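Encoded as C-alpha coordinates, here's the structure I'll be asking about.
Every protein chain but one is kept in place in this view of the complex.
Now for subunit A:
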Amino acid sequence: MQNDEIKTALQRRSRSARIERRGKIISFTCIALIVAVVFAIFAFVAYHGISTFVGTKVSVWSFLTKTAWAPGTTDASGVPKLGALPMIAGSFGVTLLSAVVATPFAVSAAIYMVEISPRVGTRILQPVIDLLVGIPSVVYGFIGLTVVVPFIRNVFGGSGFGILAGTFVLFVMILPTVTSMTVSALKAVPRRYREASLALGATRWQTIYKVVLRAGMPGILTGIVFGMARAFGEALAVQMVIGNAALMPTSLISPASTLTSVLTAGIGNTVMGSLENNALWSLALILLLMSLAFNLLVRWIGKKGELK
(Lines give C-alpha, C1' and ligand atoms only; values in the text may rest on other atoms or scores of the structure.)
Protein backbone atom coordinates (compact mmCIF):
# COMPACT_ATOMS: atom_id res chain seq x y z
CA MET A 1 0.00 0.00 0.00
CA GLN A 2 1.25 3.45 -0.81
CA ASN A 3 2.10 5.86 1.96
CA ASP A 4 -0.34 8.42 0.58
CA GLU A 5 -3.25 6.00 0.70
CA ILE A 6 -2.53 5.14 4.29
CA LYS A 7 -2.27 8.81 5.09
CA THR A 8 -5.64 9.70 3.58
CA ALA A 9 -7.29 6.67 5.15
CA LEU A 10 -6.04 7.68 8.57
CA GLN A 11 -6.91 11.33 8.20
CA ARG A 12 -10.39 10.71 6.86
CA ARG A 13 -13.21 10.84 9.41
CA SER A 14 -14.16 7.37 10.50
CA ARG A 15 -17.76 6.19 10.16
CA SER A 16 -18.42 6.35 13.88
CA ALA A 17 -17.09 9.90 14.00
CA ARG A 18 -19.50 10.86 11.22
CA ILE A 19 -22.44 9.29 13.01
CA GLU A 20 -21.48 11.04 16.19
CA ARG A 21 -21.28 14.37 14.40
CA ARG A 22 -24.70 13.84 12.87
CA GLY A 23 -26.14 12.96 16.27
CA LYS A 24 -24.66 16.10 17.73
CA ILE A 25 -26.21 18.24 15.00
CA ILE A 26 -29.65 16.66 15.54
CA SER A 27 -29.59 17.05 19.30
CA PHE A 28 -28.29 20.62 19.14
CA THR A 29 -31.04 21.52 16.67
CA CYS A 30 -33.62 20.11 19.06
CA ILE A 31 -32.16 22.00 22.01
CA ALA A 32 -32.04 25.23 20.00
CA LEU A 33 -35.68 24.72 19.02
CA ILE A 34 -36.76 24.20 22.63
CA VAL A 35 -34.84 27.29 23.75
CA ALA A 36 -36.39 29.30 20.92
CA VAL A 37 -39.89 28.11 21.88
CA VAL A 38 -39.34 29.06 25.53
CA PHE A 39 -38.13 32.51 24.55
CA ALA A 40 -41.01 32.92 22.09
CA ILE A 41 -43.57 32.05 24.80
CA PHE A 42 -41.94 34.45 27.19
CA ALA A 43 -41.82 37.21 24.57
CA PHE A 44 -45.47 36.63 23.59
CA VAL A 45 -46.80 36.70 27.15
CA ALA A 46 -44.61 39.69 28.04
CA TYR A 47 -45.68 41.62 24.94
CA HIS A 48 -49.40 41.19 25.63
CA GLY A 49 -48.97 41.52 29.39
CA ILE A 50 -47.05 44.78 29.16
CA SER A 51 -49.42 46.36 26.63
CA THR A 52 -51.99 46.69 29.45
CA PHE A 53 -49.79 49.44 30.83
CA VAL A 54 -48.58 51.06 27.61
CA GLY A 55 -50.67 54.02 26.47
CA THR A 56 -53.43 53.41 29.04
CA LYS A 57 -54.15 55.01 32.39
CA VAL A 58 -53.38 51.77 34.22
CA SER A 59 -50.10 51.75 36.12
CA VAL A 60 -48.25 48.64 37.22
CA TRP A 61 -48.48 49.77 40.83
CA SER A 62 -52.27 50.22 40.75
CA PHE A 63 -52.59 46.87 38.93
CA LEU A 64 -50.73 45.14 41.76
CA THR A 65 -52.33 46.98 44.68
CA LYS A 66 -55.93 47.83 43.80
CA THR A 67 -58.72 45.46 44.70
CA ALA A 68 -61.50 46.17 42.19
CA TRP A 69 -61.43 43.82 39.21
CA ALA A 70 -64.02 44.55 36.53
CA PRO A 71 -62.32 44.78 33.13
CA GLY A 72 -64.48 46.65 30.67
CA THR A 73 -65.77 49.09 33.26
CA THR A 74 -64.08 52.25 34.52
CA ASP A 75 -64.09 54.03 37.87
CA ALA A 76 -65.08 57.65 38.52
CA SER A 77 -61.88 59.08 37.04
CA GLY A 78 -62.11 56.98 33.86
CA VAL A 79 -59.40 54.46 34.75
CA PRO A 80 -60.30 50.83 33.94
CA LYS A 81 -60.94 48.80 37.06
CA LEU A 82 -57.94 46.50 36.91
CA GLY A 83 -56.82 45.68 40.43
CA ALA A 84 -55.27 42.24 40.61
CA LEU A 85 -54.57 42.18 44.35
CA PRO A 86 -57.48 39.83 45.21
CA MET A 87 -56.16 37.25 42.76
CA ILE A 88 -52.56 37.65 43.89
CA ALA A 89 -53.65 37.31 47.51
CA GLY A 90 -55.76 34.26 46.66
CA SER A 91 -52.94 32.56 44.77
CA PHE A 92 -50.39 33.13 47.51
CA GLY A 93 -52.95 32.20 50.16
CA VAL A 94 -53.76 28.76 48.78
CA THR A 95 -50.13 28.11 47.83
CA LEU A 96 -48.61 28.92 51.21
CA LEU A 97 -51.42 27.30 53.22
CA SER A 98 -51.36 24.08 51.21
CA ALA A 99 -47.56 23.92 51.56
CA VAL A 100 -47.84 24.48 55.30
CA VAL A 101 -50.44 21.72 55.63
CA ALA A 102 -48.73 19.27 53.26
CA THR A 103 -45.16 19.55 54.57
CA PRO A 104 -45.59 17.78 57.95
CA PHE A 105 -47.53 14.96 56.27
CA ALA A 106 -45.00 14.62 53.47
CA VAL A 107 -41.96 14.68 55.76
CA SER A 108 -43.47 12.18 58.20
CA ALA A 109 -44.43 9.86 55.38
CA ALA A 110 -40.95 10.12 53.93
CA ILE A 111 -39.26 9.43 57.28
CA TYR A 112 -41.47 6.38 57.71
CA MET A 113 -40.69 5.13 54.23
CA VAL A 114 -36.93 5.64 54.41
CA GLU A 115 -35.95 5.29 58.06
CA ILE A 116 -38.58 3.30 59.89
CA SER A 117 -40.06 0.81 57.49
CA PRO A 118 -38.40 0.80 54.07
CA ARG A 119 -40.15 -2.44 53.13
CA VAL A 120 -43.71 -1.22 53.71
CA GLY A 121 -42.62 2.05 52.13
CA THR A 122 -41.49 0.59 48.84
CA ARG A 123 -44.21 -2.06 48.68
CA ILE A 124 -47.30 -0.06 49.69
CA LEU A 125 -46.75 3.66 50.17
CA GLN A 126 -44.67 4.31 47.05
CA PRO A 127 -47.28 2.88 44.65
CA VAL A 128 -50.03 4.81 46.46
CA ILE A 129 -48.11 8.06 46.07
CA ASP A 130 -47.36 7.34 42.41
CA LEU A 131 -51.07 6.71 41.90
CA LEU A 132 -51.98 10.10 43.39
CA VAL A 133 -49.75 11.82 40.83
CA GLY A 134 -51.55 10.16 37.94
CA ILE A 135 -55.06 11.34 38.87
CA PRO A 136 -56.13 14.19 36.54
CA SER A 137 -56.77 17.52 38.23
CA VAL A 138 -60.40 17.64 37.08
CA VAL A 139 -61.05 14.59 39.29
CA TYR A 140 -59.56 16.38 42.29
CA GLY A 141 -61.70 19.39 41.46
CA PHE A 142 -64.85 17.30 41.19
CA ILE A 143 -64.18 15.56 44.50
CA GLY A 144 -63.52 18.98 45.98
CA LEU A 145 -66.82 20.29 44.67
CA THR A 146 -68.94 17.33 45.78
CA VAL A 147 -67.21 16.36 49.04
CA VAL A 148 -64.95 19.11 50.38
CA VAL A 149 -67.17 22.14 49.68
CA PRO A 150 -70.33 20.73 51.37
CA PHE A 151 -68.16 19.47 54.24
CA ILE A 152 -66.71 22.95 54.83
CA ARG A 153 -70.18 24.49 54.51
CA ASN A 154 -71.57 22.20 57.18
CA VAL A 155 -68.62 22.42 59.56
CA PHE A 156 -67.32 25.98 59.20
CA GLY A 157 -70.30 27.77 57.64
CA GLY A 158 -70.40 30.12 54.67
CA SER A 159 -71.02 28.81 51.18
CA GLY A 160 -68.12 26.37 51.43
CA PHE A 161 -66.25 27.91 48.53
CA GLY A 162 -63.03 29.65 49.40
CA ILE A 163 -59.36 29.42 50.25
CA LEU A 164 -59.92 26.62 52.75
CA ALA A 165 -61.50 24.37 50.12
CA GLY A 166 -58.69 25.26 47.71
CA THR A 167 -56.14 24.43 50.38
CA PHE A 168 -57.65 20.99 51.03
CA VAL A 169 -57.68 20.11 47.33
CA LEU A 170 -54.17 21.42 46.69
CA PHE A 171 -52.88 19.65 49.79
CA VAL A 172 -53.72 16.28 48.26
CA MET A 173 -52.40 17.36 44.88
CA ILE A 174 -48.97 18.52 46.06
CA LEU A 175 -48.52 15.84 48.73
CA PRO A 176 -47.05 13.26 46.30
CA THR A 177 -44.61 15.80 44.84
CA VAL A 178 -43.27 16.87 48.22
CA THR A 179 -43.24 13.32 49.59
CA SER A 180 -41.35 11.72 46.74
CA MET A 181 -38.77 14.50 46.64
CA THR A 182 -38.30 14.25 50.39
CA VAL A 183 -37.89 10.49 50.08
CA SER A 184 -35.10 10.87 47.54
CA ALA A 185 -33.48 13.59 49.65
CA LEU A 186 -33.46 11.31 52.71
CA LYS A 187 -32.24 8.33 50.70
CA ALA A 188 -29.33 10.43 49.45
CA VAL A 189 -28.05 10.99 53.00
CA PRO A 190 -24.93 8.78 53.25
CA ARG A 191 -25.25 5.69 55.40
CA ARG A 192 -22.09 6.57 57.33
CA TYR A 193 -23.82 9.63 58.87
CA ARG A 194 -26.42 7.40 60.47
CA GLU A 195 -23.82 4.82 61.54
CA ALA A 196 -21.60 7.49 63.07
CA SER A 197 -24.53 9.01 64.93
CA LEU A 198 -25.71 5.65 66.29
CA ALA A 199 -22.13 4.75 67.24
CA LEU A 200 -21.94 7.92 69.34
CA GLY A 201 -24.88 6.61 71.33
CA ALA A 202 -27.68 8.66 69.77
CA THR A 203 -31.13 7.09 69.73
CA ARG A 204 -32.94 6.40 66.49
CA TRP A 205 -35.13 9.46 66.86
CA GLN A 206 -32.11 11.66 67.68
CA THR A 207 -30.37 10.35 64.57
CA ILE A 208 -33.39 11.05 62.37
CA TYR A 209 -34.10 14.45 63.82
CA LYS A 210 -30.58 15.82 64.27
CA VAL A 211 -28.64 14.10 61.49
CA VAL A 212 -30.77 12.73 58.66
CA LEU A 213 -33.27 15.61 58.47
CA ARG A 214 -30.50 18.21 58.77
CA ALA A 215 -28.43 16.61 56.04
CA GLY A 216 -31.44 16.20 53.78
CA MET A 217 -32.78 19.71 54.41
CA PRO A 218 -31.83 21.27 51.03
CA GLY A 219 -33.55 18.42 49.20
CA ILE A 220 -36.64 18.68 51.42
CA LEU A 221 -36.83 22.44 50.85
CA THR A 222 -36.50 21.89 47.11
CA GLY A 223 -39.42 19.47 47.31
CA ILE A 224 -41.54 21.99 49.17
CA VAL A 225 -40.77 24.70 46.63
CA PHE A 226 -41.64 22.34 43.79
CA GLY A 227 -44.93 21.59 45.52
CA MET A 228 -45.62 25.30 45.91
CA ALA A 229 -44.85 25.87 42.23
CA ARG A 230 -47.41 23.20 41.36
CA ALA A 231 -49.98 24.71 43.72
CA PHE A 232 -49.40 28.19 42.31
CA GLY A 233 -49.91 27.07 38.73
CA GLU A 234 -52.80 24.65 39.27
CA ALA A 235 -55.88 25.98 37.51
CA LEU A 236 -58.77 23.58 37.01
CA ALA A 237 -59.16 21.96 40.41
CA VAL A 238 -58.78 25.23 42.28
CA GLN A 239 -61.17 26.99 39.95
CA MET A 240 -63.87 24.48 40.80
CA VAL A 241 -63.70 25.00 44.57
CA ILE A 242 -62.46 28.51 45.29
CA GLY A 243 -65.58 30.35 44.10
CA ASN A 244 -63.87 32.68 41.61
CA ALA A 245 -64.97 35.90 43.23
CA ALA A 246 -62.62 38.79 42.58
CA LEU A 247 -62.89 39.89 46.20
CA MET A 248 -60.19 40.31 48.79
CA PRO A 249 -60.43 37.18 50.95
CA THR A 250 -61.75 38.21 54.36
CA SER A 251 -61.62 34.74 55.84
CA LEU A 252 -60.65 31.24 54.80
CA ILE A 253 -64.26 30.44 53.91
CA SER A 254 -65.13 33.56 51.92
CA PRO A 255 -65.17 33.11 48.14
CA ALA A 256 -61.87 34.13 46.59
CA SER A 257 -60.05 33.73 43.30
CA THR A 258 -56.58 32.90 42.06
CA LEU A 259 -54.61 34.22 39.10
CA THR A 260 -55.16 30.96 37.24
CA SER A 261 -58.90 30.71 37.94
CA VAL A 262 -59.61 34.22 36.64
CA LEU A 263 -57.35 33.65 33.67
CA THR A 264 -58.89 30.39 32.49
CA ALA A 265 -62.47 31.46 33.14
CA GLY A 266 -62.16 34.78 31.36
CA ILE A 267 -59.94 34.22 28.36
CA GLY A 268 -62.68 32.86 26.08
CA ASN A 269 -64.97 35.81 26.60
CA THR A 270 -62.53 38.53 25.68
CA VAL A 271 -61.49 39.80 22.28
CA MET A 272 -57.82 39.34 21.40
CA GLY A 273 -55.95 42.64 21.59
CA SER A 274 -58.56 44.41 23.75
CA LEU A 275 -57.71 45.81 27.17
CA GLU A 276 -59.74 43.07 28.90
CA ASN A 277 -57.70 40.48 27.06
CA ASN A 278 -54.37 42.18 27.74
CA ALA A 279 -55.23 42.41 31.42
CA LEU A 280 -55.56 38.62 31.50
CA TRP A 281 -52.17 38.33 29.79
CA SER A 282 -50.78 40.55 32.54
CA LEU A 283 -52.03 37.97 35.05
CA ALA A 284 -50.30 35.31 32.96
CA LEU A 285 -47.11 37.36 33.06
CA ILE A 286 -47.27 37.44 36.86
CA LEU A 287 -47.67 33.64 36.85
CA LEU A 288 -44.71 33.25 34.49
CA LEU A 289 -42.50 35.50 36.61
CA MET A 290 -43.55 33.58 39.72
CA SER A 291 -42.65 30.24 38.18
CA LEU A 292 -39.30 31.77 37.23
CA ALA A 293 -38.90 32.86 40.85
CA PHE A 294 -39.73 29.36 42.10
CA ASN A 295 -37.13 27.93 39.71
CA LEU A 296 -34.47 30.36 40.87
CA LEU A 297 -35.34 29.54 44.47
CA VAL A 298 -34.89 25.83 43.81
CA ARG A 299 -31.49 26.46 42.19
CA TRP A 300 -30.44 28.69 45.05
CA ILE A 301 -31.41 26.07 47.62
CA GLY A 302 -29.59 23.43 45.62
CA LYS A 303 -26.43 25.56 45.58
CA LYS A 304 -26.68 26.13 49.32
CA GLY A 305 -26.92 22.41 49.87
CA GLU A 306 -23.90 21.81 47.66
CA LEU A 307 -21.62 23.94 49.79
CA LYS A 308 -22.38 21.90 52.87
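Everything that follows uses one rule, which is that contacts are C-beta pairs under 8 Å (C-beta built on N, C-alpha and C of every residue); 3 or more make two chains touch, one makes a residue touch a chain; residues count from 1.
The rule we apply is simple: contacts and distances are computed from a predicted model.
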Name of the absent chain as recorded in UniProt (options "Cytochrome c-type biogenesis protein", "Phosphate-binding protein", "Na(+)-translocating NADH-quinone reductase subunit D" or "Hydrogenase 4 membrane subunit"): "Phosphate-binding protein"
Selected residue (touches chain absent from view) among A:Val58, A:Val148, A:Met181 or A:Met240: A:Met240
Contact partner of the left-out chain, one of A:Ser62, A:Gln126 or A:Ser159: A:Ser159
Footprint left on subunit A by the chain that the document does not show: 19, 22-23, 68-73, 145, 150, 153, 159-161, 239-240, 243-247, 255, 257, 264-274, 276-277
